[in-house]
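Note that one protein chain of the assembly has been removed; the remaining protein chains are unaltered in position.
Right, subunit A next:
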Amino acid sequence: MRPSAVRLLNILVPVKRTVDYAVKIRVNPDQKGIDLNVKHSMNPFDEIAVEEAVRLRERLKDEVKSIKVVTIGPPKSAETLRTALAMGADAGIHVEVPESAPAPEPLGVAKALRAIIEREKEKGGIDLVIMGKQAIDDDAGQTGQILAGLMDWAQATFASKIVVDVAKKEANVTREVDGGLEEVRCRLPLVVTTDLRLNEPRYASLPNIMKAKKKPIEKLTPSDLNVDLTPRLETLKVTEPPKRVGGGKVESVDELIAKLKEAGITPVKA
């Protein structure tokens, strides 16, 4: 006899289109930002989040009812949604902002996500949000925590392992904290943010990329969600960091030790 699940799990995965992690960025001479005419891809931590959602479904089978991905960004962010759909998500939501709009802040993004979660209520609600621990462009690392705060939900940041018990409506999450690991037990609904070591994201296969083209993407605007994405912090300027000049090479270990000595670095006495 098959036990019937008390409740089925709906997962939401927010993703962000960022400058590709391997690109060496250039600061614009006008000091207003960086050159964005470069390769973009999905924020690496978000790929891990999508992968984890897909793996949860592979582990829990029918207990996972849906995996939705959402992005907030310019028209081109739709590509990022397609990538997530090709990895195994079911449907996408694109909150489109104009190309020229300033990048929204974590607080604005979290409010938009809150509005999306509210909208999803009539479709069964969201039980689990999995998102990256930080975006590699603004390096803020706040959105997940803010969303959990706005919703008054449990949060588990910097996750390196997630075990969900759908029947109990609980998740055990191992977190990477300063100095080691910490395990917490969280009640659903829950916001999890992913650390690097949670999983190894899959590559989307060509058939899956083709299939992803048929998956639905709902388009919304910030005003549909009744949110204002105008930044509240003013970015005055963006500059190059101070340049480090390599000091050249030495030929031998002896020369290396001499250089260390010159800098006042001597061995410690045991």
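Criterion: a contact is a pair of C-beta atoms (placed from the backbone, for glycine too) under 8 Å apart; a residue touches a chain by one contact, two chains touch by 3 or more; residues count from 1.
Here, contacts and distances are computed from a predicted model.
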Protein name (UniProt record) of the chain left out of view, among "Os01g0935100 protein", "Probable electron transfer flavoprotein subunit alpha", "3-methyl-2-oxobutanoate dehydrogenase (2-methylpropanoyl-transferring)" or "Trafficking protein particle complex subunit": "Probable electron transfer flavoprotein subunit alpha"
Touch criterion as defined above, residue of A:E63, A:E118 or A:D138 at the omitted chain: A:D138
Which residue of A:L128, A:A156, A:A204 or A:L225 touches the chain not shown here: A:A156
Touch list for subunit A against the chain that is not drawn: 19, 21-22, 24-25, 27, 34, 105-107, 110, 133-134, 136-143, 145-150, 153-158, 160, 172, 175-187, 190, 195-197, 231-241, 244, 246-250, 252-257, 259-260, 263, 265-268, 270
